[in-house]
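Report on one structure; see the data block that follows.
Every protein chain of the complex appears in place save one, which is left out.
By written order: A and B. Residues from 1 in each chain.
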Amino acid sequence: MALPAQDRWDLVDAITRRTVITGAYRRNLGDVLGDLTVKPLTGIPVAVAVLYAFWSIFCSFAGDLLTDGFMVKAFDNRWLPWLQGVWPDPASIHYFLFVGDPLAGNCFEAFGVLTSGLFVAIGVVLPAIFIFYLMMAVLEDSGYLPRLAVLTDTVFHRIGLHGYAIVPAILGLGCNVPAVTGIRVLETRKQRFIMMTLLAIFIPCGAQLGVMLEVIPDTMGWVMLFLIIGFGVFGFLLDRIIPGSNPEILVDVPAYHWPLWENVAKKLMNRTKSFLKDAVPFVLLGVLIVNLLYLVGVIDALAVLLEPVFVAWFGVPKETVGPLIAAFLRKDLAVAQLSTIAMTPYQMITAVVLVSIYFPCVATFVVMLQEGWRELLAAVGVLMVTVFVYGGLMHAIGILMGVA
Amino acid sequence: MKKLSELEYGESGVVREICVSQHELNCLGIRVKKQVKMVTRQPIKGPVVVVVDETEIAMGLDIAEGIIIETGTGRS
Partner (left out) sequence: MAKSYKTVLMMGNPNVGKSALFNRLTGGDAVVSNYPGTTVDYTEGVLIVSGQEYEVIDAPGTYSLEARDAAEGVAVRLLAENPDAAVLIVLDATRVERGLYLVLEVIERGYPVIIALNMIDAARERQIAVDFRMLQKILGAPVVPTSAVSGEGVRDLAEMIRKAQRVDIAKVRARADGQFDEPETGCGLCGGC
């Protein structure tokens, strides 16, 4: 037996009248902070401060302290020379695959499974995602995210989404995989498709951010700027092109809580563990596959074939073909590989943006497939067009600015 | 009588009528005869945040314009 909705609400009221007694409520500090952080006049400066703090903690701890301060020294000064010394026969195939360049002075250039592979995974990405996930966990547990959603709603509204899309977007900055599933919080297929496509194209993951921080610290801001602009522009276009409705935000804004230390620790543990278990093998495998493809000449052949597109249209050297292949497996690896190619700073910006927007990594690809193959195909279609148009556009901007 | 979107900051009123899709609003506690209080309106046609039963709810401006509020009769 099913009641009409209104009768059900009447019954709910009848039951609560008999069972719930609400005493005088005293507002506490959390409520006051809650109001202050959602009102635009105070909330927007706070949001800027929170995001800036997030960013600078990420940079200083992951980039400067852990990676540069410890990992680079450990890998370049100890691990690499030791491995180059003990691994037999520098001219052999296995040396090329696992150790890489026998003359390399650092772990980025060597490009062997046990040199660059391990260094990128453990030395660069692990510290980055560890810090990132720690701050994410605090942010998630405090109850700040829905308030950030309210503050950013106006912007997201212009591209057919609403503020709650900030939640998968921020999750995506950690890893695109849970973010793709997180898109389910959006109401219509149109909104989910727009967000999934923009996420796959324009949101770099924590691993990639970590590597960028290490190899292009000075121009990383430009890469992010191009990605954010692309997110806005292509979101705006997709909203106009795709049929469907854009419901507005309607969401609970929970009270603030102190993050529970044990919950933060547990989340951090689980996410770090799953990185070690799922992502690290992929990085190592990625290096192996790319090296094998070099050995059999596939990459050189592709580089020659695609040279006109890369050089004339995108304005980047033909050697970037190799990293683009690696990008399908792991974006962090691809960026690391790019750093060893001789390029002008603007070419580097273009190449890193291309690596970001070109094809999602294979893990993201798989979860997108789970959300629906039609959506995936359409997203890939949009992606191809986007890469081509945006890549060309960036080249044009570079020419106009006289830096390309 | 005025629209929910027209409430001043801190002003309260009682919901009289919901002219937009009701079910989702009802589920978040916004129902006829409920007391609501405005917390904030975001600039440039942004969302509004109201308090119902001591819980904050954020909603888009169009939704808020579809909720009719009677002011001056409530407790506060």
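The definition used in the following text is that a contact is a pair of C-beta atoms (placed from the backbone, for glycine too) under 8 Å apart; a residue touches a chain by one contact, two chains touch by 3 or more.
What you see is a predicted model; the values in this text were computed from it and never measured.
Student: Determine which one of A:23, A:243 or A:297 touches the chain that has been left out.
Tutor: A:23
Student: Per the definition of touch given earlier, which of A:106, A:142 or A:219 contacts the omitted chain?
Tutor: A:142
Student: Which listed residue (A:97, A:186, A:327 or A:387) would be found touching the missing chain in the intact complex?
Tutor: A:186
Student: Since one chain has been left out of the picture, which residues of chain B touch it in the full complex?
Tutor: 23-24, 26-29, 53-55
Student: Tell me where the left-out chain touches chain A, residue by residue.
Tutor: So the residues of chain A touching the unseen chain are 1-3, 8-9, 11-16, 18-26, 140-143, 145-146, 164, 167, 181-187, 192, 251-252, 254, 256-257, 259-260, 263, 266-267, 270.
Simple rule for what comes next: only the chains that are shown with their structure count from here on.
Student: Where the centres are mean C-alpha positions, what is the separation of chain A from chain B, in Å?
Tutor: It comes to 37 Å between the two C-alpha centres.
Student: Mind listing the chain B positions that touch chain A in their complex?
Tutor: Listed in rising order, the residues of chain B that touch chain A are 23-26, 28, 31, 39-40, 42-47, 49, 54-63.
Student: Provide the residue numbers of chain A that touch chain B in the complex, in ascending order.
Tutor: My answer: residues 5, 9, 25, 34-35, 38-40, 43, 146, 149-151, 153-154, 157, 162-163, 247-253, 255.
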